[in-house]
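Every protein chain except one is present and positioned as in the full complex.
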Amino acid sequence: MKGMTIIVKTISSWVKVLIFLFGIYIILFGHLTPGGGFAGGVILASSYVLLMLAFGREFAEKTLSVPFASKLDCVGALLFAAVALCGLLYGAAGFFWNFIHQKYLMGTDYEFNLVSAGTIPLSNIAIGLKVGASLFLVILTLSMCCKDFKPGSTENEKE
Amino acid sequence: MLYALCFLLFTIGLYCAVTKKNMVKIVIGIMVMEYAVNLFLIMLGYRMGGVAPIIGRSDLESGLGGFVSKSVDPLPQALVLTAIVISLGSLALMISICVRTYEKYGTFDITQIRRLKG
Partner (left out) sequence: MSVPLPVFVAIPLVTAFLLPVFAKRGKAVATVLANLATISLLVLAIGSIGQSRVYEVGRWSIPLGINLVLDGLSSLLLLAISVVSSAAMFFSIRYMEQYTARAKYLSLFLLMVAGMNGVVLSGDIFNLFVFLEIASLASYALVGFGCGHEELEASFKYMVLGSIGSIFILFAVALVYGNTGSLNMAYISEAIQSNGLNPGLTFALGLFIVGFGLKAALVPFHAWLPDAHPSAPAPISAMLSGILIKTLGVYALARVVFNIFGISLATGWLLLTFGIVGMLVGAFMAFGQWDLKRLLAYSSISQVGYVMLGIGLGGLIIAKDGNLAWASLAILGGLFHLLNHAVYKSLLFLTSGSIQMSTGTRQLREMGGLAEKLPVTRAACTVASAAIAGIPPFSGFWSKLILVIASVQAGYYWVAAIIVFVSLCTLIMYLKVQRYVFLGELPENLQEITENRGSMLVAMVSLACLCVLMGLLLTPGLRASIFAPAVKVLVDGVSYSANVIGM
């Protein structure tokens, strides 16, 4: 997949950093403003998709390779599961319990700040990581299938 | 009244998914059906003249009763977020199968992709 002209390449190399930063903002403030893990993750993935459209697929694959993105995906999911299972340390009825808020920080006047609401920002970060990596992998893999095809040729790449 | 329009959109999507012969058009029909159901789900929670369900510090200090009587229902919004994520995953899987089928058969027409019969 080829890239685009020099104007597009220059502008997109500045803009993609801003998009990435905006995605991180949406994830981190997910407990205060609309957005959260999924929406922020989609924005993170779209910054890499912009990179792929402007510079060509091989360049995007060099910056974030497929095995690394796959591992990031798994790390995100395992982080989410770890946050949920940590509640089990506080008794058998504690799966997904917001233990940071309910046990340690309840009653102190810390609401509506960035660092508040217990385990919710941690879950948001995990989900944002996972969704960003997954969507990027999906679009990368779909664009790989656009090679020159011959009808009836069987290829060796299993999905 | 608006619910009837939503149902009309749903039946348009169903008609498209059932009668079209191109695989991509069938996928688009299914996506239109999904959008119609998500729209229906959000419209269930609407309240005339309501505000967005985000609590600010002033709402918390003045008691939550006034906020609850003014805001729209936030539960369908959470349900629709989940449903959108699920339909995204399903769409990705359907499109990748369409791409793979095109590479093998050379056509998107489902009347020609009929090796399994009987």
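By letter and in written order, the chains are A and B; residue numbering begins at 1 in each of them.
Everything below uses one rule, namely that contacts are C-beta pairs under 8 Å (C-beta built on N, C-alpha and C of every residue); 3 or more make two chains touch, one makes a residue touch a chain.
These figures come from a predicted structure and were not determined experimentally.
A.B. asks: Check each of A:V8, A:L88 or A:L142 against the chain that is not shown and name the one that touches it.
C.D. replies: A:L88
A.B. asks: Taking the full complex into account, what residues of subunit B touch the chain not shown?
C.D. replies: 10, 14, 17, 23, 26, 30, 33-34, 37, 40-41, 44, 75-76, 79, 82-83, 86, 89-90, 93-94, 97-98, 100-101, 104-105, 113-116, 118
A.B. asks: What residue numbers in subunit A mark contact with the hidden partner chain?
C.D. replies: 67, 70-71, 73-74, 77-78, 81, 84-85, 87-88, 92-98, 102, 154, 158-159
Definition applied: only the chains that are shown with their structure count from here on.
A.B. asks: Using mean CA coordinates as chain centres, what's the subunit A-subunit B distance in Å?
C.D. replies: So the centroids are 22 Å from each other.
A.B. asks: Show me the residue ranges of subunit A that touch subunit B in the complex, using the header's touch definition.
C.D. replies: 33-34, 38, 111-112, 138, 141-142, 145-146, 149, 151-155, 159
A.B. asks: Which residues of subunit B touch subunit A once you look at their complex with the stated criterion?
C.D. replies: 52, 54, 56-57, 60, 81, 85, 92, 95-96, 99-100, 102-106
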